[in-house]
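A single protein chain has been omitted; all remaining protein chains appear in their positions.
Up next, chain A:
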Amino acid sequence: MQVLDLSKTDLREVNATLQAQRADTNQTEWVIENPRGSHAVAVGLDAPISVTVKGSTGYYCAGMNKLATIHVEGSAGPGVAENMMSGTVIVEGDASQYAGATGRGGLLNIKGNASSRCGISMKGIDIVVHGSIGHMSAFMAQKGNLVVLGDAGDALGDSLYEARLFVRGTVKSLGADCIEKEMRHEHLALLAELLERTGADAKPEEFRRYGSARKLYNFNIDHADAY
């Protein structure tokens, strides 16, 4: 196991060391100590390594992640796992706003709550939040799955494209063009797999599914005189 201590080593050096790992590296287990809320911890990794962050992080932790598994043992600031391509990011505590924004793949597993704009413009990432999420989550989400064991705030899935949203608790309000949809067999199977992978204590049958009504996809000619 390799240890990088942010109280002794510069953040750029810590990130450069992790970014330098090749796909066939023997150094697959890393620990980052004393993050103390630093910004941009463990960003841009592209090797199948495992990184444990011993504490809470600031803005943009684990951004642009590819292949790596990054485990934050505290809470994460705004923009955790932003634009993730693949791999896994686990946050033991809460995540601040726009967690998993624009993510294209991989799995973001948040054990606590996520605040506003969780999964905004997601494009293929899977996000599982064991607690609740804030307002405007999954705004313009295009692809991927957002699973919430708790409640969702205002305007869930506003201007949604083809992402699937699963919420176990209450939804304060749905955004424009977001509707509740039938939970079919394939959705239950998908949920079962995501809940299993994230160690979530919930059953697929307890969730409701939300998705796009697809009414904002094209201009409605009947509304022409409104402009």
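Criterion: a contact is a pair of C-beta atoms (placed from the backbone, for glycine too) under 8 Å apart; a residue touches a chain by one contact, two chains touch by 3 or more; residues count from 1.
By definition in this document, contacts and distances are computed from a predicted model.
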Complex member absent from the view - protein name from UniProt, among "Phosphate transport system permease protein", "Carbon starvation protein A", "Glutamine amidotransferase-like protein GlxB" or "Aminomethyltransferase":
"Glutamine amidotransferase-like protein GlxB"
Which one touches the absent chain: A:52, A:83 or A:96?
A:96
Among A:63, A:78 or A:175, which residue is in contact with the omitted chain in the full complex?
A:78
Contacts from chain A to the absent chain lie at residues 36-38, 56-59, 75, 77-78, 93-94, 96-97, 115-116, 134-135
